[in-house]
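As you look at this complex, bear in mind that one protein chain is not there, while each of the others sits in place.
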Amino acid sequence: MTALLKVEGLTIGFGNAAPVVDDVSFSVDPGETLALVGESGSGKTLSCRAALRILPAVAQVRGGAVMLDGPDGPCDLMGLTERQMCYVRGNRVSMIFQEPMRSLSPLHRIGNQVIEVLRLHGTAKGQGARKRVLETFERVGFKDPERIYGSYPFELSGGMRQRAMIAMAIVGKPDLLIADEPTTALDVTTQAQVLGLIKEIQHETGMAMILVTHDLGVVANMADSVTVMNRGRVMEAGPAPLVLGSPQHGYTKELFAAAPMIPESSEQKAKDDGRDYILEMRNVSKTYTLKGKAPWHPKEHVYAVRGIEFGVERGKTLAVVGESGSGKTTCAHMALGAEWADPGAEILFKPEKGAEAVNLQELGSADRLAFQRKAQMVFQDPYSTLNPRMRVKDALCEPMEIHGLGTHGERIERATEMLRWVGLSENMLTRYPHAFSGGQRQRLSIARALMLGPMFLVCDEPTSALDVSVQEQVLQLLEEIRDRLNLSYMFISHDLAVVARIADEVAVMREGLVIEQGPPEALFYSPQHPYTKALLAAQPEPDINRPIDLQTVSQGAGKPTTWPEAFRFDDVTIPPLLETSPGHKVRCHV
Amino acid sequence: MAILRFAVFRFITMLATLVVVSVMIFAIINLPPGDYLSNQINELRATGQSSGVAKAEFLRTEYALDRPLWEQYLIWMGFAPGPHGFSGMIQGEFGWSFEFDRPVADIVGGALWLTVLVNMAAILFVYMVALPLGVIAAARSKTWIDYTSAFVGYLGLATPNFLLALILFYYGNRYLNLPIGGLMDPKFEGEPMSYEKMKSVLVHLIIPTFVIGTSGAAAMMQRLRANLLDELGKPYVETARAKGMSETRMLVKYPLRVAFNPFVADIGTLLPAMVSGSVLVSVVLGLQTIGPFLLTALKSQDLFLSAFVLMFVAMLTLVGTLISDLLLALLDPRIRFGGRSA
Amino acid sequence: MTTLPDGRYIDPKPYEPDTGAEARHAELDMPNWMLVWRRFREHKLGLISGLFLLISYVMLPFAGFISPYTANERAPDHLYASPQGIHMFHEGKLIGPYVYPISAEVNLETFSWEYTPDYENPARLNFFCEGSYYKLAGFIKTNRHLVCAPEGATIFLLGADRLGRDVFSRILYGAQLSLTVGLVGISVSFLIGIVLGSIAGYFGGFLDWIINRVIEILRSLPELPLWLALSAAVPSHWGPVSVFFIISIILGILDWPGLARAVRSKFLSLREEEFVRAAEMMGAKPSRVIRKHLLPNFLSHLIASATLSIPAMILGETALSFLGLGLRAPAVSWGVMLNDAQNLASIEIYPWTAIPMLPIVIVVLAFNFFGDGLRDALDPNRA
Partner (left out) sequence: ELGESSFWKAEVDAGNLPPVAERMPFAPLVVDLEAKDRATGKQGGTLRTLVTRTKDVRQMVVYGYTRLVGYNHEYEIVPDLLLALENEESRKFTLRLRPGHKWSDGAPFTSEDFRYWWEDVANNEQLSPSGPLEFLRVEGELPKVTFPNETTVIYEWSKPNPQFIQELAEARPPFIYRPAHFLKPLHNKYADEESLRAALREKRVRSWAALHNKSDNLYKFDNASLPTLQPWMLATKDGKSRFLFVRNPFFHRVDTAGTQLPYLDIVEMNVVSGGLVAAKANAGEVDLQARGLDFKDIAILKKGEKQGGYHTLLWGNGTASQIAIYLNLNYNDEGWRNLMRDVRFRRALSMAIDREIINKVLYFGLADEGAMTMLPESPFFKEENLRAWSQYDVDAANALLDEIGLTERNKDGHRLLPDGRPLWVVVETAGERQEVENALQIIVDNWRAVGVKLIMRPLERDILRNRVYSGQTQAAVWFGWDNGLAQPFTPPTYATPQQQEFFAWPKWGQYYQTHGDAGEAPDMPEAMRLIELAEAWRRSSSDRERATIWQEIVDIHADQVFAIGLLSGARQPVVVNNDLMNVPETGIWAWSPGAHFGIHRPDEFWFDR
């Protein structure tokens, strides 16, 4: 069988520096899935983009060929005219970009942007096209496809945007799908659903896929062959069972060893009773009113968060997991006073043990400034939170400048140090944000959050774009400073293995509600709520011999209305959160 | 819903602003010393035509020009009754033009549609030239097409309008047989619209449109280009490319909409700015638009006529900003007009 | 390529886990403006334009020295003299830079001045010679010129105007005003426009409402009658330059709303960007957010607008002189010169009187390319 896409000796560089993609070759056959894994910043994204010829304008392709097999034999994409490329892009080869927020136009409705693919290539027209888009929306796990169709990107959660991107890429049923970290922002059940969908399509149409991911569990479940990259070079490549089963190359071995797993046995952590909350949220709700509808339509509300009650203990980590779109980010924003909660909420921050708690909802400007010094955030979407016109140097120094700390030299000093902490080179300080890889940007975001030495840190999926070895490094760092400086974290993640590792307490969210809350050992080993159980079941493991059944796990726990009587809820009746055992709460009717 | 409420609220504000503006307009017109009739009398005497003086004096009482200024204002706006039951602006009575010795409504009536015609043509020209050229200049920045359009545009900008008009008229007439000045062949004046008349109007519009339009087009083109270049590096542009859109189509659909934001903000002032900005051009080109009326009226302090024209322009401005705000909200869904932390 | 027997590929190079830190770039410690300058240097056209502008501005104080005549020096016998060329070789002999003296004759058939060069008597130019008095850099009184007309001849490089004044010298003198005073208006309007526009756009709400009303009122207020009123109100003993100075400031004060609206609308949208929210969450004050985050993202538009305002300001006075408010003699500016040229005769019979158009175009193009280079250097995504 001839390979559908064959990349040979691809070399890409910037300016006159050494190439960042160096003599990379890989190929993918029709219907097959090739996983590209490797270190963050190793050139995975660039290699994929090169295949579609949408590299940054400054990038130089210094050599190599990209052969795409077509009806009239393979042709080199590097030699095609722009017009011919237009035919290839989106139609034959489509791509899911790594940063879903920035990759969607902020001014156009999601539906409009997706349906365009069909219109452009004449695949479907009119109502047919719309139906097909809605269908795809449904299949990528949107509960309310119509609403998503008419929404603007900024009205969606990170995972939703990512799914919109996925829908955009697969709606046209391409021959080859290049998926650049397609599930980083998705909770595991949704991830399973999406991966299942892709497999299904591969089955139906023989679509090939290049899957760039850092999640070895996903690789294990999806890939037919694997290419491992590091620092711009291919380290190891071959069929998945072989590479995963018995890695040969030093880097590969190292990488696979770093993969986190939910520990097999539970080690009880000590419990102290007098809980000292650094941040406490009481009765916090958030309702959004949707834009975009015509003025004469009735207003549409989204209940993003409904009556959240939890707290972050001093020096501890509260992990929040849950379904994509369940209100985690909204919660985090409110915890930092960046978003006003609906009236009646109380968000209390206590800077010192025993100090007077301040309500973030009613803060004076001086108090607010003081609070902002102590509480920082690592954003879910690092790209859009970095000013595109600011060098990293300035972006990193900005928090200190704002609070008037240090001299210029000291700031730079600290910035370099932070960069080193998160595993980046200090030379990157003079770059602009767009010149980084996804994972590098995420680390920038972490570095920036640490610049002020905060005492409370909200991390919204801080490691989702990092390969396991870098992730390990970052987690270690976080743990270390937590223990050293008595930092408190609110840690949002979809990766249960990470959560298991770092959390002192876990809250599981679904549709704006906390449905189960408790220490990780309790939660992971005796989950009570059907949704929690589903989540755990859907966690993929990096073991090629233990594939999860995408079909069944992607069902998740189903709709809340289909749950067992005790847990069932709908918009009107919501069961209370009950403490079933000490520290373990479950939302259920008694 | 919000946008509807917003529109209603804005409309009410607009009316209030209009009243404020009317006061200021009236005050400014009356700022220079003297008034039409005394100037008129002076002029008649100075040129030895003293036999016309009697009539000028007659008009003074007829139009309440002998009363204090505030009273004149109230009468003009229609808040207070004038002599002989003169009813004022708000009742659609626009007053009398001394200069032309006709009701203001009669004079402006005809000029109004010509003004709209000329300005529409100019705006159309601006958009038709600036949009494609701006997009092309951005897409092909630093190529000959970028440089040439910049050069020609700046040439147009750097030439005083009147000089440009003269040059174009002179050589246009010489080599292309284009007409000099005016908006239609005089023989069609007052005739009903016909194919021939239409043609004549179009031919006459060529040079004025060009003269009024070049500066606007050049300005818009360059700014559009700059804004577009900014957008071109954004990732969503790459997404669009990855979908297989052709470069121009992509440019037009995505970045253009973002880049358009500053222009939409100005859409409201486009029309009035052209009306008042083209006053001098109209004067020198001999276009029978509202502009020359305004200038003569102002110079001779023909109170009601200039006040009406200015009110008209002010109204255009206000309606224009209203529209532009509504458009802005439609253009960019993220925009809220509410306060910082709402 | 190393392929293992089982068909997999292994990188042949030996693997070292971490190479450690690279050498620190020199760039790292450079201030931002140095980085910008390094990128700007690559934009050749921008660089040339910048140099040209620099030279032009540096030259301004020495305009008197470079020009062979002073601004209002009349040659009564050379009204509307046509441009004279400078020659080097006379009848095959090199005699250095010289001109042919010209003599005027009125042609009462065509009612125009006609000039006949005297080819017999080439007159060599004098350098570093004494001519009429002028003030170097505005205060040093001297009569030394770079080049002056030889005895009995004239040197009108770009011809002479109706009063027999040298167009070339006047262009140089005119630059002194046109390149400076007009820019004051731009600065004023940009300052007010940006500040108020930012405030309205960033804060929104009530402030936005207030500023918008002010803008509306200002925009609907007629400029024309204001000028008319003003032309009566300016004290009569004021010199033309100070009148013009005031006018251009007022022009700037009236001009800001357009820019303010553009800034406002863009900021209304920009302030919803995530990075703005991030900065706010770090505690950035509004002024900082506006300066560091919002403005740089609107800089391209601002730069383009600024370059576009320049011709408007230079030419603004020609429009104003219709109302008796423009610059006027003895002040010299390009606008004044063009104003004199606004008739058919200047176009058709004495085309050189319209030459001041050229410097305007050149300066404006230079500003444009300079701005473009700057925009480019500041653009992070630049190719």
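As written, the chains take the letters A, B and C, and residue 1 is the first residue of each chain.
FYI, contacts are C-beta pairs under 8 Å (C-beta built on N, C-alpha and C of every residue); 3 or more make two chains touch, one makes a residue touch a chain.
Since we're looking at a predicted model, the values are computed, not measured.
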Inset, instruction - Could you tell me which shown chains are touched by the chain that is not displayed? - result: B, C
Legend entry - Residue among C:29, C:42 or C:348 that touches the chain left out of view: C:348
Legend entry - Touching the absent chain when the full complex is considered, from B:74, B:123, B:137 or B:166: B:166
Inset, instruction - Write down which of B:77, B:126, B:284 or B:313 is the residue touching the left-out chain. - result: B:284
Legend entry - For chain C, residues in touch with the removed chain: 72, 74, 76, 79, 106, 108-112, 162-164, 228, 231-232, 236-237, 239, 321, 323-324, 328-330, 340, 342-345, 348-349
Legend entry - Contact footprint on chain B, counting only the chain that is left out: 32-34, 39, 42-43, 45-55, 57-58, 61-62, 83-86, 99-101, 103, 110, 162, 166, 169-170, 173-174, 180-182, 186-187, 189-190, 283-286, 288, 292, 296, 299-301
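Throughout what follows, only the chains that are shown with their structure count from here on.
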Inset, instruction - Have a look at which chains touch which and call the overall pattern line, ring, star, complete or other. - result: complete
Inset, instruction - Name whichever of B-C and A-B has more C-beta pairs touching across its two chains. - result: B-C
Inset, instruction - Find the geometric centre of each of chain A and chain B from their Cα atoms only, then give the gap between the two centres in Å, rounded to an integer. - result: 52
Legend entry - Geometric centre distance via CA averages, chain C-chain B, whole Å: 27
Inset, instruction - Two or more other chains in contact with one residue: find those residues in chain A. - result: 57, 154, 388, 434
Inset, instruction - Would you give the residues of chain C that are in contact with at least 2 other chains, written as numbers and ranges? - result: 272, 297, 380-382
Legend entry - chain B-facing residues of chain A, complex: 52, 54, 57, 82-83, 85-91, 94-95, 97, 99, 102-108, 113, 116-117, 120-121, 152, 154, 165, 168, 291-292, 295-297, 299, 340, 383, 388, 434
Inset, instruction - Would you tell me which residues of chain B are touching chain A in their complex? - result: 1-4, 233-236, 238-247, 253-254, 257-258, 331-334, 341
Legend entry - Residue ranges of chain A touching chain C (in the complex, touch as defined): 56-58, 101, 154, 233-239, 242-243, 248-251, 254, 336-338, 368-369, 372-373, 376-377, 379, 381, 384-391, 393-394, 398-399, 402-403, 412, 420, 425-427, 429-430, 432-435, 452
